[in-house]
Structures are given as structure tokens and as C-alpha cells.
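For this view, one protein chain was removed and the others were kept in their places.
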Amino acid sequence: MSGPNKYQPTSAFGKWFHERLPIVGFAKDHMLDFPTPKNLNYWYTFGGILAVMLVVQIITGIVLVMHYTPQTDLAFNSVEHIMRDVNYGWLLRYMHMNGASMFFIAVYIHMFRGMYYGSYKAPREVLWMLGVIIYLVMMATAFMGYVLPWGQMSFWGAKVITNLFSAIPFVGDTVTTWLWGGYSVDNPTLNRFFSLHYLLPFVLAGLVALHIWALHVPGNTNPTGINIKGPQDTVPFHPYYTMKDAFAIVVFFMFYALFVFYGPNYMGDAVNYVPANPLVTPAHIKPEWYYLPFYAILRSVPDKLFGVIAMFSSILILLALPWLDTSKVRSGNYRPIFKGFFVVFAIVCVALGFIGSKPPEGSYVVWGRILTAYYFIHFLVILPLLGLLETPNPLPASIADDVLAKKKPMMLAPAE
Amino acid sequence: MHVRHPVARLIAEAVSKTHRSERRGFTRVTHIYDKEFGEVSTADHAPTDVNRRDFLFIATGAVAAVGGALVAWPFINQMNPDAAVLALASIDVDLAPIAEGQAVTFKWRGNPLIVRHRTKPEIEAAKAVKMEELKDNVARNANAKNGDLATDENRVVGGKAEYLVMLGVCTHLGCVPDGANPSREFAVVEGATKTGGWFCPCHGSQYDTAGRIRKGPAPENLAVPQYAYLSDTKIRVG
Partner (left out) sequence: MKKFATLLIAGMTLFGGAALAEEGAKPAKGINYSFEGPFGKFDRAQLQRGYKVYKEVCSNCHSMKLLSFRNLADKGGPSFTVEQVKALAASFTVHDGPDTKGDMFDRPGLASDVFPSPYANPEAAAAANGAVPPDLTLITKAREGWHGTFNQLWNGIGGPQYVYSLLTGYEEPSAELEKEKPEGKYYNPYFQAGSWISMPPPLADGLVTFDDGAPNTTADMAKDVSAFLAWTAEPKMEERKQTGFEVLIYLAVLAGLMYFVKKKTWANVAH
């Protein structure tokens, strides 16, 4: 991955082992000594938080599988069996269920942080694109996981989302039938979703390893967006960022715990506590909150095929972001006009989410269309033009200079 | 430090050891940092400061470790039998239809439960066995007192010698022992009359007509579960 490491084993066994498998030196280089910009703020801790959340989801998931039954007649009751009879089952299930929401909260913050600080810009395009793929796999994993309790929303969510594929011209119905393994969402569907829901988190873990690999080639960006110029700009990852990340993780866990213990069903949908019934559609179908903006985009296009295309494009467009943003300056901190557009874009995303949670009627439809249009305009018009037209603020000479400049006013302040 | 109590001394030693290693760990980090980046130095810290820092690090590490241990418990405990399993139904068995010389197997808590209506010769053979002949002379009867001997009386409940109720789980490795039947006679005890008993097909353990281990690798008599007579011909197991 990187050059020969400087690790010198002290013991004879350590030396023997290092010559055969330099894993300790590798870990030391990448997890302990890795030179990291010293000016990263707390928005940069979400990468670490996400890694921890992936582990939490995998561990709670493996444990839940020990009690869950992927069979349409038994799935719902087996989840309730976990909630009622299994020792600490309620805790494990609520941790997993709310962990998914926490995972998405963290990933959205992580993505918006990347968009603000221009983390996708050269030479980190592949790092960014891997991130987008991770996000896509996360969405697929969460979707299939939501089907497993086999409640009403599980069933109808599965039906609606798999029906998206029937929009594909000519082969749509064949593909949908293939996905279902039948003529509707049924036991074969539940079984394959269960299988894939178990598999994909491990694929995610592999993608995360690639993501970190791609990160460690150029190293982290930082709030100034300036490249590292020398050792005065960096600190070793450990103990500086291990401790900072650990603090952030504990605080994030407090937020997580509030939901697990005091509002475990807040993020979910009450209808999912009604067992699946293929003959009755619930009055208001809506996906989990983390899909809502895309659901709004889907519904704002009054054509089946183009709605689906718009929805998938709204995610895939992120892959092109490194080339759509033409700005020479990386960080939003030094782009006065971009800052404003960034805030508007973030609000548009939240607003799309709100529209997605509403029935598609009246002014919601109109607003949905306006916001959808703006979403694409942001990427296709605003970002390319802004980079060419905007005059950025002057950049500091180096990370160290910037840090010192920010420290100065504090140094001048009278001692306490 | 004069600590008398051995446990207290152990703890004190452990603490001072962690303390030392923590400090060593810390110095090493600063050392690398100095060498590679040639910036800040930590040499300007007075020893008291270092101690306070060490204490903070140790305390935080300890609190985190305790939390880690506590959070592991739900993940371990979830594999223990759940409330539904623990509350598993007891079963009622009607003994009347079981003819003399016949055995019926029921499923109870996932295991085979053998109920045998023993014949006179079987009971007599079992009673004739002396305790010192037994490989395991403990009753293994959930209804008997601890330490009761494996007499035939102690292998049944309420003095009803004709009904032998026990788990069909070989005490060697858990196979189901085969009960004697007319087509498959085997002498359980060498030199004794052929009176039946049980033979485990897996590894050849042999149990006599009271379900006591007589030969083969099994260490214990077949277990008698808790049961009680509801009426003369009805029992409730569990």
C-alpha cells in the first residue's frame, strides 16, 4: 500500500513474524502513526463513527439471526419472540433497528462534510466514488433488513421498491418476477433478502477497507483544503485522532442511546407492528426516513420509467461530482458564494425528505417538483458555473499558518 | 506502602504495574513524535503533571473496560435459554394404555422420555442387584434426595415399581438407548438372566432394567426427571 514501514520489532518473535507477515507494522503505519492534518474539526470524526456503527450493526445482526426465522408465517412472531422472550432481545433488536437510522445520520453528515470541504476533488475522486458505492450498498442493505420483520410496511415497501424495476423497458416484468421468485413478494423473496442482508454488510466492510486505502494514498483533506506541506502540518493519528474520535463516538452513543431506550420506535413506522397482509395496502405507504428525499424525487416525475430514472440519477450523479465542481479551490471555507448555495442545497435535501413523507397531493406535488428540479440544477448548473465565476477568498500559506493565525487572538487575550 | 491484606496487596501491585506501563507507553509516543516531526516536546512537564495525566488515562481506560465488559453480557446471555424455553410445558402422561412389558416414548423438552411398564421378572432382576455391582450407585432421580442410592425403589416414584420413567438420553454422548423387545433380546448383565434393559447403539453402553449403567463407556445411570402422580394412572412430568 505505501512504502516500506519503519516498524522495528523489539522481540525476537516479533522480528521473525514481521519478516513473514508485516501486519503489525502495517497496522502501526495506518492506524497509529499515519500523519494526519492537525486542523481537522469534529465534522471529520464521522468516518470513525461510521466504522464503529458498521461493527455495531454486524454484531447485533449476527446475534439477532440466532433467533430470527426467515419464513413468512413465522418471521413477524420470531421478531416479537426476540422482543419478549430472548434474554436482552429487546435491547439487541432496538439497537439494530435504531442503529440503522444512526448509521444513516452519520453517513449523511459525513457526505455533506465531504461536499462542503471539497473532499471529492482531485486526487480523491476514487475515494469519493467508493464512498458513493458504500452509500448505495448501505441503502440496499437497510432496505432488505427492513423487510425481515414482515410487518405491513416491510411487505409493501418491498413490493413498491421491487416494482421500480418493472419500469425497465421490455424486460421489466421478467426482472421483477426474477427478483421476487414468484408473482408477488412472498416467501422466496423474504429468504433471498435475508441471505443478502446478511451478506452485504461484509461486502460493506470490504468496501470500507478500500475506502480507507484510497484515503491513505493522498491522506486526509482538512478544513483549509490545502495539501500537507510538511511535518509541521500533521500529527500522528494515534493518540491525537484516536482520542478525539473516541470522544466523538461516546457522545454519538449518547444520542444513539436516547433513541434506543427512550424512543425506540420513533424512527420506525407504527404500521410495521401489523403483520404483513398481501391483500390490504396501508393507507400511507412511505419508506424509512433515510430514503424520503429520493422517494420524493421518484414521485415528482409523473412517468413511471422517468421517475425511476430520476431517482437513481439523483444518487448516481454524486459519482460525477468531482468533475461537475469546476472550482480550483477545494474547501467551501474560502468560497463565499458556494457557502450560500451549499446551505440552500442542504435545506432542499431536507425539504425533499419532508415532501417524501407526505401524501402526493396538492401543493406537496408542486413543491416536490420545484425541489427536484433544484436538486439537479445544483449539480448540473450551479456547481460547474460557480467554479468558473466565483472569486475565492485568499488561502492561507499552509495548515500550520492557518492554525497559528486562528490561535493569535486567543494568545493576545489577557491571561486568566 | 505497607499493605497487609494479600488481596489488597495484589491490587496495589497491579495498579502500580499499570501505572508504570502506562507511563512507558506515553513516553514512547512522545519519543516517536519528537523524532519524526521534531516539533513540540513534552519534557517541560513536571512529574506531578505526568502523574495526573497518567491517572486520568488509567481511570478512563478502566471505565471504558468496565463498560465493555458490561455490554458484552447481553450478547452472551442472549444465547442462554429464553423465557419461552424456561417455561416449557410439562406434559401429562396417561399410564393406563401402556401394557405390561410395553414402553412408550414421548417427547419432553426436546428429549425422548421413556415410560416403561415393567414386568415382574424385570423388577425382580433390578431389585436383586447389589449396590456394589453398580458402576454408578447414585439414584440420579430428580425426585429423590441428594445422595440416595440407586436402589430400584429410588429409581421410581411413589413406590410404583411397575412404571419406570426416565430420559432416553445415554449419559455417554446423548444417543437414545434401545429398549429390549422380543425381536432383539440382549443380556444386559453378563451371567444374569436375559431380562431386557437398554442398549445404546452408538457406543455400546448397557443399562439394566432399572436404567442403571452396567457396562460400556457411559458414566451415569439414565436420568429420572421430576414427575408426580396426578392419579393412580396419570403422571405429570416437569
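Going by the order they are written in, the chains are A and B; count residues from 1 in each one.
One rule holds for everything that comes next: a contact is a pair of C-beta atoms (placed from the backbone, for glycine too) under 8 Å apart; a residue touches a chain by one contact, two chains touch by 3 or more.
Because the structure is predicted, anything quoted here is derived from the model rather than measured.
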{"item": "Of A:218, A:231 or A:264, the residue in touch with the unshown chain", "value": "A:264"}
{"item": "Absent-chain contact - pick from A:235, A:276 or A:297", "value": "A:235"}
{"item": "Omitted-chain contact residue, chosen from A:74, A:316 or A:343", "value": "A:343"}
{"item": "Touch list for chain B against the chain that is not drawn", "value": "39-40, 42, 53, 56-57, 59-60, 63-64, 67, 70, 83-84, 87-90, 94, 97, 104"}
{"item": "Where the missing chain touches chain A, by residue", "value": "38-39, 41, 43, 77, 80, 83-84, 90-91, 94, 113, 116, 235, 239-240, 243-244, 246-247, 250-251, 253-254, 257-258, 260-266, 270-271, 273-274, 283, 342-343, 346-347, 350-351, 354, 357, 400, 403-404, 407"}
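The definition used in the following text is that only the chains that are shown with their structure count from here on.
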{"item": "For the chain B and chain A complex, residues of the former touching the latter", "value": "29, 32-33, 36-39, 73-75, 77-80, 82-85"}
{"item": "Chain A residues within the chain B interface of the complex", "value": "33, 59, 63, 66-67, 81, 84-89, 91-92, 231-232, 234-236, 238-239"}
